[in-house]
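Only a single protein chain was left out; the remaining protein chains are all shown in position.
Labels for the chains are A and B, by order of writing; each one numbers its residues from 1.
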Amino acid sequence: MGAGHAHRLYRHADSPVHALPPHTKLAATLAFVVVVVSTPREAMWAFALYAVLLATVARQARVPAGVLLRRLLIEIPFVAFAVLMPFVAEGERVDVFGLSLSVDGLWGAWNVLAKGTLGVAASVLLASTTGLRELLLGLQRLKLPPLLVQIASFMIRYGDVITDEMRRMRIARESRGFEAAGVRHWGVLAKSAGALFIRSYERGERVHLAMVSRGYAGSMPVIDEVTASRAQWSYALALPFAALAVCLLGWTL
Amino acid sequence: MHVPDGFINAPVSAATGVVAAGALALSLRGARRELDERTAPLAGLVAAFIFAVQMLNFPVAAGTSGHLLGGALAAILVGPFTGVLCVSVVLLMQGILFADGGLTALGVNITDMAIVTTVVSYAVFRTLVKVLPRGRRSVTVASFAAALLSVPAAAVAFTLIYAVGGTTDVALSKVATAMVGVHVLIGIGEAVITALTVGAVIAVRPDLVHGARGLQQRLKLRVNGELVDAPGAAPAPARTSHRKVWITGLVTSLVLAGFVSFYASASPDGLEKVAKDKGIDTRTKAHASEDSPLAGYGVKDVSDARLSGGLAGVIGVGVTIVAGSGVFWALRRRRSADTSPASVPEGV
Partner (left out) sequence: MDAVTPSAPSLEVSGLAFAYPDGHQALFGVDFSIGRGERVALLGPNGAGKTTLVLHLNGILTGGAGTVTVAGLPVGKRHMAEIRRRVGIVFQDPDDQLFMPTVREDVAFGPAAAGMKGAELEERVATALERVGMEAFADRPPHHLSFGQRRRVAVATVLAMEPEILVLDEPSSNLDPASRRELADILRSLDVTVLMVTHDLPYALELCPRSLVLSDGVIAADGGTADVLSDEELMRTHRLELPFGFDPRSVTMGA
């Protein structure tokens, strides 16, 4: 994974969604997902409307439907879980094609599938329209504790470096004829993991030296700040507000 | 097991979010104690390491493979506070960047996978390191036990969260059985890998293992001080030789306890069954409102009996483990005086 993965998720384009300040997008995505999660599952049409809303955003952001759908695959483990639900859940049962299924379980499966999918789709839209750097700036702007943002930022900066070291170690192992084939090889792999930890930690110490050498005294200087205009906020928040309207309808109807 | 959106209802998600935020605030402070002003770069690099090592596949058999979750490893290597921070940052980034785990479920995921694993594993680790003789082997053994328990502990925590805020009415005993059962198995893998990895680090840079710091300083003095041997620092002699037996017993009991409860809970016991029968008829009415943000607790009233049945399973596992280790610990204390070292088999 690491930053490399993130790069694959990010799609460069010149769209109004890409141009939005990152913290407005983060806030909008979070608000949208909260609204979706709070919607009663019986209001099936509401989820269809949410999907339409997301599709509109995707269109605006010029994220092709195929890309979006492919990235939904990350959900598969939970689809499996959802499929199980009707069989294991309690309560009133109904016969479908000769199988006795729990009504509550069916609703539960629908609930998890619908909300989970919408959640993943919203996150994917966020990730594909916002670069790594911007995301960090957005988190910083949303008043996440600075130390946490710094840790995240170092993690992203060095994710690739460390993944690369791990890959080199694997190549070195394989060049010497080692093929990890089962539990008995765990010792060798764990040694690699241990070595990787030592390298990472020592690199952390060296990075710290480099920082101290350039005047670091415990807090990072703020070099970039992102700001958003009123118009940008209202553009970004159009999504969660539209969703909220749908949600309220879902509760009243 | 990144929980997606919609799995846990809104109020409970929010509540776990508050728990997670509080724990993070505490960890931020604690991490500064562990790493002083080096916190940001070191924790960042360790987070990157956890990230990378989760991709390192450990082949099990026939094409299947497992990977490390890393909570226990982080806690042992860099301390509990930094460990919580590192794993949380990994989860946060996975949620935002890869849509791995829902944004509203972030609180659940952090509570479960960052906080519970780290705290449980560190508590187990420190306790064992204190009890066991000083030495590398003890650290390895303690890491094994810590990682072994941390994974089912997370599963138990998840089950509890599900009990309060689950959106689907699955019998808790089933959730508990599935979660804890599967995770005891995962825990064994996690334990072996963690122990081996900690062992590998300790062999090369013992000073880097946070959980073993007090321990290693003394060893180091002895190694380097050719002229000035570390005199008073040697551990009390009475505490050493018998520990291996008892830790072997301790770990075996833990593993057994885990297994026994796994199999035991696979067949529902009487209490649960009764509860289930009772539960069915009282259930259906609650459905319409169940998903409302306020309904999370309503479910509990209806299925009180069943809840207790399910909880019994969960608590059973915990109690077995605690009791098992407690008995062995007590035995160790009483007998360590008269067991002869010669009859002592080597540790795990």
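Quick notes on this structure:
Everything that follows uses one rule, which is that a residue touches a chain if its C-beta (ideal position, glycine included) is under 8 Å from a C-beta of that chain, and two chains touch if they have at least 3 such contacts.
Just so we're clear, the structure is a prediction, and the values are computed from it rather than from any experiment.
Listed residues A:28, A:82 or A:136: the one in touch with the omitted chain is A:136. Remark: the omitted chain is touched by one listed residue; of A:51, A:144 or A:161 this is A:161. Interface with the hidden chain, as seen from chain A, comprises residues 3, 132-133, 136, 153-154, 156-158, 160-161, 203, 206-207, 209-217, 221-224.
One rule holds for everything that comes next: only the chains that are shown with their structure count from here on.
Between the Cα centres of chain A and chain B there is a gap of 24 Å.
Those residues of chain A that touch chain B in the complex are listed here as 1-2, 5-6, 9, 26, 29-30, 33-34, 36-38, 40-42, 71, 74-75, 78, 85, 88-92, 103-105, 107-109, 111-112, 114-116, 118-120, 122-124, 126-127, 132, 135, 145, 147-148, 150-159, 161-163, 165-166, 180-183, 185-187, 189-198, 200-201, 203-205, 207-208, 211, 216-218, 220, 251.
Listing the residues of chain B that touch chain A in their complex gives 4-7, 9-10, 13, 24-25, 28, 31-32, 37-49, 51-61, 68, 77-78, 85-86, 88-90, 92-100, 102-105, 167-171, 174, 192-193, 196-201, 203-205, 208, 276, 279-280, 283-284, 287-288, 291-293, 303, 306.
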